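Here the structure comes first, spelled out in structure tokens, and everything after it is commentary.
In this view, the complex is presented without one of its protein chains, the others remaining in place.
Order of writing sets the chain letters: A, B and C. Residues in each chain are counted from 1.
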Amino acid sequence: MTSFKNAGGGDIIIDVAKIIVENKAYLSEIDGKIGDGDHGVNMAKGFGRAADRLADSDSSLDEAMSVLSDILMSEIGGSMGPLYGMMFADMAECIEGQDDIDAALFLDMLTAGVDGVQEIGGAKLGDKTLLDCLIAAKEAFAASVENGETFDVSLEALKESAVVGRDGTIDMIAKIGRAARLGERSRGVVDAGATSCCLILNILSDGVLKRL
Amino acid sequence: MTSFKNAGGGDIIIDVAKIIVENKAYLSEIDGKIGDGDHGVNMAKGFGRAADRLADSDSSLDEAMSVLSDILMSEIGGSMGPLYGMMFADMAECIEGQDDIDAALFLDMLTAGVDGVQEIGGAKLGDKTLLDCLIAAKEAFAASVENGETFDVSLEALKESAVVGRDGTIDMIAKIGRAARLGERSRGVVDAGATSCCLILNILSDGVLKRL
Amino acid sequence: MQRFINDPDNIVDETVIGFVKAHPERVRQDENNPRVVISKHAPVKGKVGIVTGGGAGHEPAFMGYIGKNMVDAVAVGELFSSPTAKSFKDAILAADGGAGVAVLYGNYAGDNMNVKMAKKMAKKDGVVIQTVVANDDVCSAPIEEREKRRGVAGEIFMWKIGSAKAAQGASLDEVCQSAQKAIDNCRSVGVGLGPCTLPAVGHPNFEIEPGTMEVGIGHHGEPGILVAKLGSANDIADQMVKIVLDDHNLAQGSEVVVLVSGLGATAVNEQYVLYARMQEQITARGLKIHKAFVGNYFTSLEMVGVTLTILAVDDELKQLLDMPTDCPGF
Partner (left out) sequence: MQRFINDPDNIVDETVIGFVKAHPERVRQDENNPRVVISKHAPVKGKVGIVTGGGAGHEPAFMGYIGKNMVDAVAVGELFSSPTAKSFKDAILAADGGAGVAVLYGNYAGDNMNVKMAKKMAKKDGVVIQTVVANDDVCSAPIEEREKRRGVAGEIFMWKIGSAKAAQGASLDEVCQSAQKAIDNCRSVGVGLGPCTLPAVGHPNFEIEPGTMEVGIGHHGEPGILVAKLGSANDIADQMVKIVLDDHNLAQGSEVVVLVSGLGATAVNEQYVLYARMQEQITARGLKIHKAFVGNYFTSLEMVGVTLTILAVDDELKQLLDMPTDCPGF
């Protein structure tokens, strides 16, 4: 199939949320290496609440992303509230009202997500943030679609590049956020936000793949 | 000899002070078991200062005991300031102006020390305090003198009984001071003050024995 | 030891110097006795002088409660060890404005002895002295032997009330009556979760096994009445309120003032977590809270733990307690 239904897509967000909650300790642990060790706690709180609120709601993908975004922005705070809050808000806005989501629309959605994160956070590629995963994944998906590949093949490219983007943060020096002051001391450790972003993108893609 | 010279006896107090300083850690350790762990620190501070101030002073025994007492009372505080301060003050007063100290005068001096401690502290035999050592030692000395033993034989009796008195506190329940609230939990541990008192009495006796 | 210290033997001297340097508008050091800290306002002619003192390591107590309408002079001992008789005497002389001096201190053997000797000494200088001895620590002796109980954070209320009374121009008798009433109306309990270390000793002088807590712990780590499994904050709050109020036996509708003090190394937010529950429990018993204090008011070096103090107040005590003060401790 070349597209999937927006309707019922909320279950994908429930799966995303579950994976984040499962990785709570791990995400905090990597944040602790060069940050303040709370990334998993912050993420699990927000995504966990979203999973609870979405359970049995049978929402569309955009509705579910809006619920998640609202929880992040109004109940979680920290950096994740605004960053993932804006990402999901702008992605939701992009697909709102659409019945079917094809590769082109999915790319628009990803692009809206990237822009949302950059607008609120002001970070750029190479700053050692979740953007290094998000942008790599989006670009790989865009290139694949441009090359005439199918939606599902392009999603596999997205997933692979998310991992590559995440791992690319290991050798970077943090330029923004708490770790920025560390300079060389921040090298050698994977970025926590890039790690959670990679989880999100992978589960999101898997959910779409199952529906194509 | 049946007596020793008061003059020059200050060196005995210097020796007493040195032993106390050497046992600083040990005295704190036993105090820590049922008290607040500062007995060695308190004692070493006061007795150490006395040793410094008495060095090369060639004082008499009563002068040295007065110096020690003043330091304890005006610079050390705690319980030891008043207790040992009064003990040494009253002992000094007892022998002040005497050239020679014989067994009878020595007994008067010990008795004055016991009374001084009891007057300020209000403890009695069996309360698990330094008095259990001090009174045992004094009584043994008194009994020995009464039996017609010589000064030096009586001093050996004093030394032995000081140890017995000290060890007798092991099985006691504290009735006064910080440990009193412990009840049964205070049993099985030797009393810190009795331990320092035993050291004091032993070195004091050894100093006298050398001079007889 | 991960501590900020120079020579362990100089800690108290340096603490006093730092304190006097930090609060020069409020206090000065006695010229001849560095272990006596005196209010800038003292002595006030015709006012009853208020003196306290005790071992160091409880900062901001005791020095921190010197100030306007508060304590006039404080004698400072070694860490956890009574000040000398001489220091108590010098504090008494410094506080004396001719109307007598109230020595309001805690019930520890060393303090009792040193104050007793200081009284003798100061009497020779013609000062009239009365003493009030704090004994608010419930677990340190059964109620029938209240005179054996130690003084802990309730001393702050005794000082506040005695000092306010003195500031109103009351006589020595009246000041001591109010201070005595304050401490009679006070009950405290401590719970320890982690020990403290005298720097000169270098290791904790008592142990609290991880996973346990010492209920009824004293201000120097004196063992409590019970070593229990470490409970939740709510469990601990419940136990503390129960210990204090079972002993207090207050009539329904009584008004109380509540003080939760960290012992030195307990995060301030945890103290508020405890207070949230204590407040519920106290009001559930039919009591009305007039005022509350939460923070590090009376510490024990870097002990992990808290104390709870509940003071029953009437109109007189409320008015004295609410009199404005300016001292570093509040």
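The definition used in the following text is that a residue touches a chain if its C-beta (ideal position, glycine included) is under 8 Å from a C-beta of that chain, and two chains touch if they have at least 3 such contacts.
All figures in this text were calculated on a predicted structure; none of them were measured in a lab.
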Contact set of the excluded chain (shown chains only): A, C
Residue, one of A:Asn6, A:Ser28, A:Ser66 or A:Asn202, that touches the chain absent here: A:Ser28
Residue in contact with the excluded chain [from C:Ile208, C:Val244, C:Leu287 or C:Leu320]: C:Ile208
Among A:Leu125, A:Val163, A:Ile176 or A:Leu209, residue touching the chain not depicted: A:Ile176
Contacting the left-out chain in the complete assembly, out of C:Leu230, C:Leu250 or C:Met323: C:Leu230
Sole contact to the chain not displayed, among C:Gly18, C:Pro142 or C:Gly202: C:Gly18
Touching residues (missing chain, whole complex) on chain A: 28, 31-32, 34, 36-38, 40-42, 45, 73-79, 81-83, 120-121, 176-178, 180-182, 185
Interface residues of chain C (partner: the chain not displayed): 2-6, 11-12, 14-19, 21-23, 25, 56-57, 59-60, 193-194, 196, 208, 210, 213, 230, 232-234, 236, 260, 264-277, 279, 291-296, 299, 301-302, 304, 306, 328
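Note that in this section only the chains that are shown with their structure count from here on.
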Topology of the chain contact graph, where touching chains are joined (line, ring, star, complete, other): other
Taking each chain's C-alpha mean as its centre, the one farthest from chain C: A
Rounded Å distance between chain B and chain C, as computed from the means of their C-alpha atoms: 33
